[in-house]
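Apart from one protein chain that is not included, each protein chain of the complex appears where it belongs.
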Amino acid sequence: MVITFLRYNYGMIKTAIVGSTGYSGQELVRLLALRNDVEIKFLSSQSYVGKKYSDIYPFFKGLVSNVCVEQDVLKFAKECDVVFLALPHGIASKEITREVLATGCKIIDLGADFRLKSRAIYEKWYGVEHHGEELLKNAVYGLCELNRDEIKGAQLIANPGCYATCSIMSAAPLLDAGIVRADNIIIDAKSGVSGAGRTLTADSLYCECNENIKAYKLASHRHTPEIEQALGVDALMFTPHLIPVNRGILATSYYELTHKVNVDEAKRIYKEFYKDCYFVRVIEGDESAEIKNVKGTNFFDVNVFMDERTNKLIVTAAIDNLVKGAAGQAIQNMNLMFGLDEKTGLEATGVYL
Amino acid sequence: MVITFLRYNYGMIKTAIVGSTGYSGQELVRLLALRNDVEIKFLSSQSYVGKKYSDIYPFFKGLVSNVCVEQDVLKFAKECDVVFLALPHGIASKEITREVLATGCKIIDLGADFRLKSRAIYEKWYGVEHHGEELLKNAVYGLCELNRDEIKGAQLIANPGCYATCSIMSAAPLLDAGIVRADNIIIDAKSGVSGAGRTLTADSLYCECNENIKAYKLASHRHTPEIEQALGVDALMFTPHLIPVNRGILATSYYELTHKVNVDEAKRIYKEFYKDCYFVRVIEGDESAEIKNVKGTNFFDVNVFMDERTNKLIVTAAIDNLVKGAAGQAIQNMNLMFGLDEKTGLEATGVYL
Amino acid sequence: MVITFLRYNYGMIKTAIVGSTGYSGQELVRLLALRNDVEIKFLSSQSYVGKKYSDIYPFFKGLVSNVCVEQDVLKFAKECDVVFLALPHGIASKEITREVLATGCKIIDLGADFRLKSRAIYEKWYGVEHHGEELLKNAVYGLCELNRDEIKGAQLIANPGCYATCSIMSAAPLLDAGIVRADNIIIDAKSGVSGAGRTLTADSLYCECNENIKAYKLASHRHTPEIEQALGVDALMFTPHLIPVNRGILATSYYELTHKVNVDEAKRIYKEFYKDCYFVRVIEGDESAEIKNVKGTNFFDVNVFMDERTNKLIVTAAIDNLVKGAAGQAIQNMNLMFGLDEKTGLEATGVYL
Partner (left out) sequence: MVITFLRYNYGMIKTAIVGSTGYSGQELVRLLALRNDVEIKFLSSQSYVGKKYSDIYPFFKGLVSNVCVEQDVLKFAKECDVVFLALPHGIASKEITREVLATGCKIIDLGADFRLKSRAIYEKWYGVEHHGEELLKNAVYGLCELNRDEIKGAQLIANPGCYATCSIMSAAPLLDAGIVRADNIIIDAKSGVSGAGRTLTADSLYCECNENIKAYKLASHRHTPEIEQALGVDALMFTPHLIPVNRGILATSYYELTHKVNVDEAKRIYKEFYKDCYFVRVIEGDESAEIKNVKGTNFFDVNVFMDERTNKLIVTAAIDNLVKGAAGQAIQNMNLMFGLDEKTGLEATGVYL
């Protein structure tokens, strides 16, 4: 096993991270900080301008020497090779202007603004006006395992949502194989608290989350249309839950079979579909996917189970919401856009316990 | 708000708890210890005979003075009014003999041996021989909200499984109302670690459970036929998950509508179905059930949601697996069998955080 | 074991809780809600006036029917027998006026304003002006095990701080016995997150507390002078830590011996000192106190250890910060003030896991 950091020769990739002090932002910093082919040129922040990044997150002391600067996307685009945006929805679509794109800088938006192709659907689910409709057609949906080729040539990437990544990757092989009904899909997903970001709300307080689990945004979560769009289905059921862990998503999804298959055939469908995908691991035995096996990593672990009594397939799949569900996939996209091996800098990133 | 402890006049109920040092056993002790109408006469144990109960669980120091005795169900039955059994499956069906029942003592079995009416189904799912087939017809399934009248006259109670309690109570009103398909029910359940008991297995180690979630026993969990039997359906999908909390079950269940209803009508169905049930709380707003709201209590919290896009109902329901899912319901059964208010001793038993 | 709820004949005690929606407030509600000798007449709140208490905390649905009212301490005092205040420091000393006390109503202040006898020391450590200096002499420090007789006749109780309760009760027997130096005491205390209350700060977010421990307010925590005053020592070292649990304090304290004692003699000192104290449990063996054994209860668990190599005593002690460290002790004070058995309503309040 050999790391791949130094195998190419692009020169130093200059980057900026906008919204760098949120949880996705700090994860980008973590994953980029020690690459010797990437320079973090700007870390911007709303609340911490002028403050050393390692004073905000002492975890980074000795690793990152940046001082937070004011948000200036146009400037960053002019001076960098790639800009990451980790902002609340509705803001990136204002910041990513024609001027910004005219610089030629690559843009990877970790927010929701460029994920949905339909402005109407966006405005319905997000409840805000979209300011960059004319750019929607430029944006490539950055789910690497599904859109690799398109991503390589893209300038503007809409990095997928965390729940969406796990859900889409769970269902895509079955729909592609045409063995399940498209109109009876149920996804029951469970996410760690970092998915809610670092915003101060009572719902994110330790004593409210600890020793608890709840569903939320039932039949109304905004990743639903994103999943539907990527899978090409009209309507599916998506239910998110909050669980007391820092990181990780487990999606348990349910499918009604239209064709008789056994569990080995079903596994083969996944292996075949993801055959060139380093970050996909199809579990061999009859163990569920577990978030502890993907913690801190860019892996997507998946297993498929058959329930003959009800003629249904069950798929369990796990990702780290901050890595494959956000910063890791963003970097995987960056790697693809810059002609690098997609796993560059994404191999030795996790901890087991 | 007034407690009801002292409102009847039965005299002291003499009890024994068999298997008292497991987690369900200690919860029975917790809930019975301070009642002034109940005497804990025997606490039996396999591993701790001769040891003070409060040395095994220092939590009970000053509350319980019993010393653990050897397991002798016949003796307990002769000297007590009610015997609780909290034993691994396959053992109670040997212990509860005709001689034991001939004493007239009431028996509440927290294990699985008398829950399923069919010996064949029991042996298929549990993989062991059943030793008390002739007693299966005597046993009453102790899900209080569904079988209250039958329980009142029973001698032998099969106390429901924790997952089964939460699942059955979630689905029963909808099936009773005839508004959902019986052949497309999916129950996605999440349980705290105490559900696995105090047995030493790597899967129950702190570092393996903490910061993790996984599904397990997919399409094969033993509570499945118990749920099906109680609901009168042929086959449903039940998927359990392990979450990093000590206590609590959240069941998220999915139903395909056969009749058009709105969410208010659906809520009314639950309120009507459980109209005399103190321990059922139908949530008014659009919040999910949460285990932190039932922790330590005998409540069953439930809410119902409509997804018009997929024509499905979603039900979220929460119980404490050790209380309503085990010891609390056992005591609720005891209360009913002894002619007491079913909530006696079960009101002030929880903590919020 | 018999509960003592109904053993006296005072009639219904009418109560108000000011600041009822914080964590200490809700714990008062939990402990009072099911007493049949107490009426919760007013629950006041700043943020939730007009809202049903059980909508704020759905845990209480079916148990508490109060609607939150505006804070009006004088009115509450006129219409109640006892008013509990659970407010940030600096506020109670304004609210508890001569007019309020003139009503004859008993007042139990869970805040810090009346704990320190010296206004100067209060203002130095709390950094705010004290508005009720003339009432300081009226206030009785409500550490029940130390001041029981004085409490019985008091009108105004300064309910001790959570850390202070655990620390004072740890050290008092040794100082009373005169076997340790008073000028070399070190208390290393660890508290659950509920100690910080329900205020929104980044430090209380789930992802910041989980999988972490830190010390804070080193050599500067405000409970230090409170501990010193109660113990009658000039200066001791007190270091608080934040641990990822909801509830509980463990204090590990270190003492330099001036007289040779063995561990049995040391335990005897604790047993003798607390000989009439139901809520004190001196651990018999060589196990540490643990917060899981006191969770939800009013117990103070303590054990003492000898280190002959360094001639020091180590004491480990545990309480539930919300019960014995706040609401439980407040109710114990109330019981004493109303001539009740001090353990009334405080026996069956915990959960083991």
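Quick notes
Going by the order they are written in, the chains are A, B and C; count residues from 1 in each one.
Just so it is clear, a contact is a pair of C-beta atoms (placed from the backbone, for glycine too) under 8 Å apart; a residue touches a chain by one contact, two chains touch by 3 or more.
Keep in mind that what you see is a predicted model, and the values were worked out from it rather than measured.
Within the full complex, the residue among B:C68, B:V100, B:V193 or B:I213 touching the omitted chain is B:V193. Among C:V49, C:A120 or C:A235, only C:A235 touches the chain that is left out of the view. With the whole complex as reference, residues 183-184, 186, 188, 190, 207-208, 210-216, 218-219, 235-237, 239, 241, 243-248, 250, 252, 254, 256, 286-292, 295, 305-310, 312, 314, 316, 353 of subunit C touch the missing chain. The chain not displayed touches subunit A at residues 1-3, 5-6, 23, 26-27, 30, 33-36, 55, 57-65, 194, 211, 246-247, 278, 281, 283-285, 287, 290, 292-296, 299, 301, 347-353. Not every partner is drawn; the one left out touches subunit B at residues 23, 193-194, 198, 200-202, 204-211, 244-246.
Methods note: only the chains that are shown with their structure count from here on.
Using CA-based centroids throughout, the chain positioned farthest away from subunit A is C.
Two chains share more touching C-beta pairs than any other pair, namely A-B. Measuring from the averaged C-alpha position of subunit A to that of subunit C gives a distance of 46 Å.
Shared contact sites, meaning residues of subunit A that touch two or more other chains, fall at 207-208, 210-211, 244-246.
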